[in-house]
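A single protein chain has been omitted; all remaining protein chains appear in their positions.
Chain lettering (A and B) follows the sequence in which the chains are written, and residue indices restart at 1 in each chain.
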Amino acid sequence: MAPYLANYLPQWLAYLAVGLVQCVLLLLIPFVGAMFFVWVERKVSARIQDRLGPTRCGGKFGWLQLLADGLKLITKEDLRPKDADSVLFLLAPYVSFCASFTALLALPFSNGWVAQGLDVGVFFVLAVLALEVFGVILAGYASASKWSLFGAMREAAQVVSYEVPLGLCVVVPVLITGEMDLVKIGQMQQGLFTNWLIFHDPFIFITFWVYFTCATASVNRAPFDLAEAESELVAGFHTEYSGFRWLAFYMAEYGSMFAVSGLAAILFFGGWNGPLPVTQLLGLTPEHGALAGWFGNFLGLLNFVFKCVAGVTFMIWVRWTLPRLRIDQVMQVCLKYCTPIAAVMFLGATLWTYFVPGGLVLPSMYAERYVQFSAVEPAAQASPATNVARPGGEPADGHRLSAATRLDSGQGAR
Amino acid sequence: MSFFSQPVGVSHFLVVGAVLFVSGVVCMAVKRNALGVLMGIELVLNGANVNFVAFSSPFLRSDNAYALGLDGQLISLFVIVLAAAEAAVALAITLNFYNNHSTVDVDRADELKG
Partner (left out) sequence: MTVHPINWHTAFFMLYAVVACTFGVAVVVSSNIVRMALYLIVSLGATAGLFFLAGADFVGAMQLFIYVGGTLVLLIFGVMLTAKGPFISMRTSGGDWIVAVLLSGCLMALLVPAAFSVASWRNERHAAVDAEPDDSDTAVLAAPRTVAAAHQPAATEEPPAPFIDDNGDGIPDVQPKTATALGLGLLGARVDAIDAKPEMRPGMSGYLLPFELISVHLLVVLIGAAYLARAKRRVR
């Protein structure tokens, strides 16, 4: 997009414009998403508790409630405790918000529709989401309140612990696809829904549920929301916050819920690919013209957003169904259950890809080239694999392979 | 403004590494809080990492073919992992010290003084 615009504008202006457009589009997710999900949460929780939820504000279903909530929060008085560490207190919500927003930068919303595609996208998203905890810790310390500090300590312990099983779970799809680039992982799951990674083998099916548990814990949602357990800690780390800064925490929470759901959608549920390859059947691919490709990508975007919303709704459902755990139980779930199960699933998926070839198993291009490299004398071969370790070397168009040829190449390399 | 039109080189990264390294050394030397000393160690390791990555980068020097290549990045990965291990042990020692002496002042750890 930016190189295209650069034909008409100065280069820096073109890049700046494109960057701003992408930022604004991504900012819609925490802003609008938070308002929408608050409304969803109210309605879902109400239905689960056999109530109606908001009904009056704005006619049917209380859909204007989201705007009313936002206005109420913005017009609230901005409180700051007397003993608070003022700089850190002001800074903390934005640290959280920036972390959860930055994670969205590397998340592809459709085939190639990603603000910043990264070769290590999976780890980048995880790493940036882990930074959200700093906002919570700073808020807890800076509020100069016992409740806040306890909440922050719990959050720190919980997030550091749950990073381990979360990382182990995420490694399983990476292992099967041989890619850490989220766009390529999504492209590999093209076709029927049987190509989705969650249906690849039984181990990854279980891995998804472990991932979901750990993701719920790492974004601090019930039943793992110990950092804001209102029955013991008033409101945990955001006890002293009000108004827009409290809203920033809230948006960060919903933003990271969206991000982990999006990661789950790409790693396990085919990303932007629908259950049926509708866009391919209708010819809505870039090969049939730019407009067709754009429209196909737009359908993919709808698919992806639907999957993310479904994931968040599932988290809301879990929150209002299960009771909150105690802090020692939270740690037990992580260390005694999630980590060993994730490790066993990792081992199982490894063995499965080795002994049961086929399905989506495909060796990465680098692995194929490595076989070439080790087979041929280092001095003799120069031409066939010259761009292997080259940092700028665009790999051959392997990600455009159809599922069938991938199957073949997978078995061929074995 | 001609500086901004020039590509950066290894040298510029080395200066950043040097600043981080010196900050870390001074931090280790002057802080009395044991955790402050630990932060100094992190800064020193990070300065070293900047140097390793800069030397490994294939486009920061005019003779690109002689860059360190992946070795630098691999070693900086090892440094990151070792720093994590070192921080865990140092933190355990500090908390143990705090439990026994109710202080984190490293100058107070002088019980073995003759």
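Just so we're on the same page, a contact is a pair of C-beta atoms (placed from the backbone, for glycine too) under 8 Å apart; a residue touches a chain by one contact, two chains touch by 3 or more.
These numbers come from a predicted model, not from an experiment.
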For this session: For chain A, enumerate the residues touching the unshown chain of the complex.
Result: 12, 85, 88, 117-120, 123-124, 126-128, 130-131, 133-134, 137-138, 140-141, 149, 152-153, 156-157, 159-160, 163, 180, 364, 366, 369-370, 373-374, 378-379, 381-382, 385-395
Problem set entry | On chain B, residues whose C-beta touches the chain left out of the figure | 1-16, 18-27, 29-33, 35-36, 38-40, 42-43, 46, 49-50, 53-54, 56-66, 69-71, 73-74, 76-78, 80-85, 87-89, 91-96, 98-100, 103-105
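Note that in this section only the chains that are shown with their structure count from here on.
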Exercise. Once you find the CA centre of chain A and the CA centre of chain B, what distance in Å lies between them?
Worked result: 31
